[in-house]
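What follows is a structure written as structure tokens; I'll ask about it next.
Missing here: one protein chain of the complex. Every other protein chain is in place.
Naming follows writing order (A and B), and every chain is counted from residue 1.
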Amino acid sequence: MAAELLDLEDSAELTSVQTGPSGKKRRFLFMRNAKALTGLGILGFFVLIAIIGPWIAPYDPDARSKELLQPPSWDHLMGTTHTGQDVFSQVVLGTRSVLVIAFVAGFAATLLGIVIGITAGYIGGVGDESLSALSNVFLVIPQLPLIIIITGSLPSAGGLSVALVIAITGWAWGARVLRAQTLSLRRRDFVEAARANGEKTWRIVMAEILPNLTAIIAAGFIGTVGFAVLSQITLSFLGLTPTDEWNWGTVLYWAQSQLALQRHAWWWFVFPGACIALLGMALTLINFGIDEFVNPRLRSTGMNARDLRKRGIRPRIGFTPVVHEAKEDRA
Amino acid sequence: MRFFGRRLVFYAITFWAAVTINFFLPRLLPGDPVSALIAKKQGQLSTDAIASLKAMFGLDSNQTLWQQYLHYWGDLLHGDLGTSISYYPAPVTSIIKQGLPWTIGLVGISTIIAFTLGTLIGTAIGWRRGTWADALLPISTFFSSVPYFWLALIVITIFSVNLEWFPSSGSYDRDMVPNLSWDFIGSVIYYGTLPALTIILTSIAGWILGMRNMSVTVSSEDYVTVAQAKGLSERRVMFGYAARNAILPQISSFALSLGFIVGGTIVMEQVFSYQGIGFYLLSATSAHDYPLMQGCFLVITLAVLLANIVADFVYGVLDPRTRQEG
């Protein structure tokens, strides 16, 4: 908050103060952010399920049983399908494929985005123009239809190819943001100084530019992972990936094609969908945390609303609240 | 005007890129889906269709790649997107003509509603931080994290299966003949409510959040403080100064969001059996109807590009800085 105070006085001098604090302290701040922590917690939970899934799933997800279309019970936590398969086991075992594909796609897209974005921002000129045009083209072309026609044309759309298709269509956003940021970093004094000193380009990029882009890269990665989760589940839901490879989308595919709606089998699609929503929210929360960490203006004011109301404070622009709490005894 | 010139060049490039992707995609993919398809549909396909398929996949060995490419553009500029396989012998264009208005109407109207509502709510939340309105944030975040098609399933469960307020599938009463009567329009609205509700619920969060964050950022700009210092009314400061500037990035993010919304809608149409272009795209995909698939993709891309041009135009009108010469 002290930073904002000084902002009023002289913003120019301030920026150096703001960007200067030690990395350790800033990281600590990020970890203290409640939103980011919640998001990381949920994500960690799903990662754990993905790892230990095969050991905790109570049934074989493909095994049929006589308990057809049963609502949730202690035997079947998320109910059963029309052939008596256990939805809970399908969801638990499907977690791994969801996360692996999402992270592979996120990683590949981020890498592509870093290479293209930083190159464009750093080299400038015609190279920049054409690389930016390329990423803008990929941004404007609707991604999901593109993913659908590519996977639809593939003879078989296994896990890895889906991840790669998602990466190929999903890198552009990160590249654009990174390019803009690199462009502004390149004009900063410390980079100019390194260049004047004759530092090698790759060294400047690795030592001066990349570390300053960490937060943006992280946000881009998380965003792409979220996009990959949605795309991959959508593809599975449409039956464009092999329908016998379990992931949350496949569960929904069977629910939709076996008329779970009309049969009032709400558990069949509510639970896998809730998992998607929960994972998506976790990723969004992590990104909120990163956003607030990068842009302190977005942070809430620190004190909870009720306490402020009790003191008669309503923080707003243009009308500074007045409370008579301080001493007024000076002559 | 320079601004618009640059943007138009960019959209032309994008369109060219989309067409080129479309041209090369079938030629780059591994295996030989066409031969497989022809073998599978033995006897069902006319020589005409086989020829058009072969041309599309570059199996027409008489032509060089470049000739094929020129030929492809030639057909395209004549509005010829080939012949559909699954709806044989209907040409792809006539199928698209059937589906496109439905999708554009649905996406257009619900996006305008979501954008307007979301922007207004976002302005209010960003302007008055620390009030009950902040509670809308987590709720809308939830809706933005779920896939369109899943929310469609939930919406159908609640409003169609349980409450029986709205039909669960179709785009109008099949007993009616499409015409411009009030009855028919009423039926279209009746059938379109749930799909539109789904789009609005999932896309509004993005607008709310974007506007909220921009409002918060813009509110700390000096000119907002100046507006308060001038003693302007709260409404004027909020709309004329804060929101008026915060909406600019909102419009430029329209481009990115639109592709996403259209993508979601396409899948959602499947759930509602809404006979839009997405419905045809997906049925073409599962029927391996490559010409229809690619035609749908191209038209969707073109529609998104046109919407972007409109957004750019609006941006140019709203931001005087883009009109600067030089």
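In this section, a contact is a pair of C-beta atoms (placed from the backbone, for glycine too) under 8 Å apart; a residue touches a chain by one contact, two chains touch by 3 or more.
FYI, contacts and distances are computed from a predicted model.
**Q** One chain is missing here; what is its name in UniProt, given the choices "ABC transporter ATP-binding protein", "HPr family phosphocarrier protein", "Formate dehydrogenase major subunit" or "Heterotetrameric sarcosine oxidase alpha subunit"?
**A** "ABC transporter ATP-binding protein"
**Q** Kindly state which of the options B:L65, B:A90, B:M176 or B:V226 is in contact with the chain not pictured.
**A** B:V226
**Q** Looking beyond the chains shown, say which of A:V126, A:A196 or A:V323 touches the absent one.
**A** A:V323
**Q** Extract the touching residues of chain B with respect to the undisplayed chain.
**A** 220-223, 225-234, 236, 240-241, 244-245, 248, 318-321, 324
**Q** With the missing chain put back, which residues of chain A would touch it? List them for me.
**A** 1-2, 4-6, 8-11, 13, 301-303, 307-308, 311, 313, 315-331
To be clear about the criterion, only the chains that are shown with their structure count from here on.
**Q** Please output the residues of chain B touching chain A within their complex, sorted ascending.
**A** For chain B paired with chain A, touching residues are 10-11, 13-14, 17-18, 21, 25-26, 29-31, 33, 36, 127-131, 134, 141-142, 144-147, 149-150, 153-154, 156-157, 161, 168, 213, 216-217, 219-220, 224-225, 227-229, 237, 255-256, 258-260, 262-264, 266-267, 270-271, 281-282, 284-286, 288, 290, 293-294, 296-297, 300-301, 304-305, 308.
**Q** Within the complex, which stretch of chain A touches chain B?
**A** Residues 133, 136-137, 139-146, 148-150, 152-155, 173, 226, 230, 233-234, 237-240, 252, 255-256, 261-262, 264, 266, 269-270, 273, 276-281, 283-285, 291, 295, 297-298, 300-301, 305, 308, 314-319.
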